[in-house]
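Below is one structure; the comments refer to it alone.
Heads up, one of the protein chains got dropped from this complex, but the rest are sitting where they should.
Moving on, here comes subunit A:
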Amino acid sequence: MKVNLHPKESLLFNAFQLIFIIHSVQVGVGVVGLPKIVFLEAKHDAWIAVFFAGVLTSVILWFIIMMLRQYDSADLYGIHVDVFGKWLGNLLSFGYMIYLTACFFVIFMNYTEIVQVWIFPNLPTWQLAFILILLAVYAVHGGIRVIVGVSFLSVMGTLWIILVLFVPLRYADFTHIFPIMNVDIKHMLKGIQRTSLSIMGFELIMFVYPFVKEKHRTLLYVQIGNLFTTFTYTLVTFISIVFFAEDGLRKVIWPVISMLKIVRLPNLERFEFIAVSFWMLVILPNLCLYLWASSKGFSRIIKRTQKMGIWIIAIVAFGASFFIKARYQMNIVTDLIAKAGFYAAFCYPVVLSIIVYLKKWLLRRKKSHVKST
């Protein structure tokens, strides 16, 4: 297998689009429950914890981009083979593929759950799962260009939801955030860790990178995308804290949706019905990108067509959806993926980039040794 991937010129996209890719893949089902989860650990300083999580992500993104710059145009599958050799490298890639597929699974299952709770209590899980998987398969068949388009239009089409979030501010009590920064460091760190499920997704840059046209500007746009996500998350958490009473925020499961309940237009009430439906557009790029990245492994590792990979993953994920019968099971799976995500998206890339650095450094030293002797 080749380490570097050189796609056709027509498949490359502008680095500028990375803002939308990174932002859209980070924002997904996680954000609707984010304020509560972080609040349980970091209390009223949850918004600071979320902000620090964003800063941490930006540091990790710097590590990832530095690692990718060591290569000409490689993705994670290629780097694995380059660093660990054929067998171990492909094994690690396979593990990562499973992680990506699991993310894909968790996203559509969580969305289905939200729909079941808020709109259709009697909707069978497999029906909505089936439709969502089909939509993702249809999009991924169009290739990277279509997926980038989906993430762009998804961000553009859902920007207005941020504006709607300002409506609850009318009922806000800003004394909730005081005293600022009096949570101890342990809870703060725990809060940061709890953010991982919502903020992960940026690791997909390791798969998208070969398709970027101006590779030297990747870092800038990736950081802008992450900054935008950090800003959105901090804002959402902040508004939730000032809107809900302390006990109230403990009791709700999806504070963002609950907040939207009070939005009222002359001809529309109960805005959360529209928001929950509209959330499908938010999770669509997540589904597409995860499905694309994990099915890419089929063409990269085992020399099969990506199309086959798409269908295999789709069928496996659909089959798995039948095993989840109750909310507590879904909770366990989601927590598991959140933990796996913490290691796979936050810790592993840093470790890998250090290894890559060391390897390149050793190689360079060897070369200079050979030259000098």
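Couple of notes before you dig in:
The criterion applied here is as follows: a contact is a pair of C-beta atoms (placed from the backbone, for glycine too) under 8 Å apart; a residue touches a chain by one contact, two chains touch by 3 or more; residues count from 1.
As a convention for this text, contacts and distances are computed from a predicted model.
As stated in its UniProt record, the chain not included in the shown complex is "Spore germination protein", which appears among "Spore germination protein", "Fenitrothion hydrolase", "Fe-S cluster assembly protein SufD" or "Cytochrome bd-I ubiquinol oxidase subunit 1 apoprotein".
Residue in contact with the omitted chain (choice from A:Phe152, A:Phe207, A:Phe244 or A:Phe346): A:Phe152. Among the residues A:Asn4, A:Ser277 or A:Ser368, only A:Ser277 touches the chain that is left out of the figure. In the complete complex, the hidden chain is touched by one of A:Val27, A:Ala42, A:Leu100 or A:Val115, namely A:Val115.
By the touch definition given at the top, subunit A reaches the unshown chain through residues 13-14, 16-17, 115, 119-120, 123, 128, 131, 135, 138-139, 142, 145-146, 149-150, 152-153, 156-157, 264, 266-270, 273-274, 276-278, 280-281, 284.
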